[in-house]
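Take a look at the structure set out below.
Complex shown without one protein chain; remaining protein chains in place.
Moving on to subunit A:
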Amino acid sequence: MSAPGEEAPVSSELVRSYVITGGRRLPSADDLSLHMLVTLAPDRELPLGASPEVRAIWELCAGGYLAVAEVAAHLGLPVGVARLLLTDLADQGHLLRRSAPPPAKSESRLVIEKVLHGLQSLYA
């Protein structure tokens, strides 16, 4: 395993990812940013014939909200692959997303204020 911020050549892991994704292109990050919170929608049934990876992501996301990056880390999948599997679940209506706020200035100011107050009350 590589140290943070270090690059490592891709070996057999690339083949495994290719199989998991069925050779599809990885989706763009626009819809599922690293810090977007996701969880499984209630009363859903695991699709028949789900792959082990889909099964794992299903079980993980059934427990509550996690960020996309957390889902990838817990499953040991590259972010792009986790994002593709999550996109599939979302397209099938299985996923709830709690989206990051739009980048409007007034919105981001509100978020920054909340972050500041939160940090100050934790560490003041």
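Here, a contact is a pair of C-beta atoms (placed from the backbone, for glycine too) under 8 Å apart; a residue touches a chain by one contact, two chains touch by 3 or more; residues count from 1.
Heads up, the rule we're going with is that contacts and distances are computed from a predicted model.
Between the names "ATP/GTP-binding protein", "Lipid II isoglutaminyl synthase (glutamine-hydrolyzing) subunit GatD", "Xanthine dehydrogenase family protein subunit M" or "Phosphate transport system permease protein", the one given in UniProt for the chain missing from this structure view is "ATP/GTP-binding protein".
Screening A:41, A:54 or A:67 for touch with the missing chain picks out A:67. The chain not displayed touches subunit A at residues 1-10, 13-14, 17, 29-30, 33-37, 60, 63-67, 69-70, 72-74, 76-80, 82, 98, 100-101, 103, 105, 108-109, 111-123.
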